[in-house]
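Here the structure comes first, spelled out in structure tokens, and everything after it is commentary.
With one protein chain withheld, the remaining protein chains of the complex are depicted in position.
Let's turn to chain A:
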């Protein structure tokens, strides 16, 4: 690159501060070449900050690279006459079309997320346990942070959960229901203490946050990873289409603390995740 400075009589800087607007006063850009030896010259004019005009000459060597290598035979084949059915081909038959649809090589997961996902997918329970060991309370033996209810070593020894015991409906229930013989869900039957079913449902609804507009690739471990920084998460669920096995684009996250859930909503509602804008809100309890 060669720079030649030409002291100019006119002090453009004194005339106007906005020197950019004066570009039209400059001579136009010139391009010379490329000549037979492949040298191209570009001459440009510019104002410097102090108002002086600068001529910039850029000299570039240009070499043409062959971008396709074709064998002579292949070139020859290009001019072969058509044969068979291709001879009488109608112009309108349109045997060869370019797809109107852009097809991408669809990655099974967003690039770069593989390692973490595999790790958390491997043992999400262990991670959740680490996040809040207190969460893990065995409903059979009441031990904290040691194992889940389903893994309880005393499972067989303990009384079977009352939920599943078919207790005869009591008088109160019959009075409330009115009609005899109508089906009463076990949780509504009298004689069953307040916990069990309702307790279970409350667990699902407490501090529950609904996440919508998830990408198809999002799985529960991804959501857990996204929401864990806000506080202890007790449940993550992503709705999966049973037919196709792909995500239906929404899920639920339950927090142990309501404040954590609130912070997560404030922070993640409208957050860009996997090219989509997440919608995060309180999960409305079901109508019934």
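One rule holds for everything that comes next: a residue touches a chain if its C-beta (ideal position, glycine included) is under 8 Å from a C-beta of that chain, and two chains touch if they have at least 3 such contacts; residues count from 1.
Just so we're on the same page, contacts and distances are computed from a predicted model.
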Quiz item: With one chain of the assembly withheld, which option in "Eukaryotic translation initiation factor 3 subunit I", "Peroxisomal targeting signal 2 receptor", "ER membrane protein complex subunit 6" or "Mitotic spindle assembly checkpoint protein MAD2A" matches that chain's UniProt protein name?
Solution: "Eukaryotic translation initiation factor 3 subunit I"
Self-check item: Selected residue (touches chain absent from view) among A:37, A:96, A:150 or A:275
Solution: A:96
Self-check item: Contact footprint on chain A, counting only the chain that is left out
Solution: 70-71, 73-74, 77-78, 80, 82-87, 89, 94-108, 111, 114, 243-246
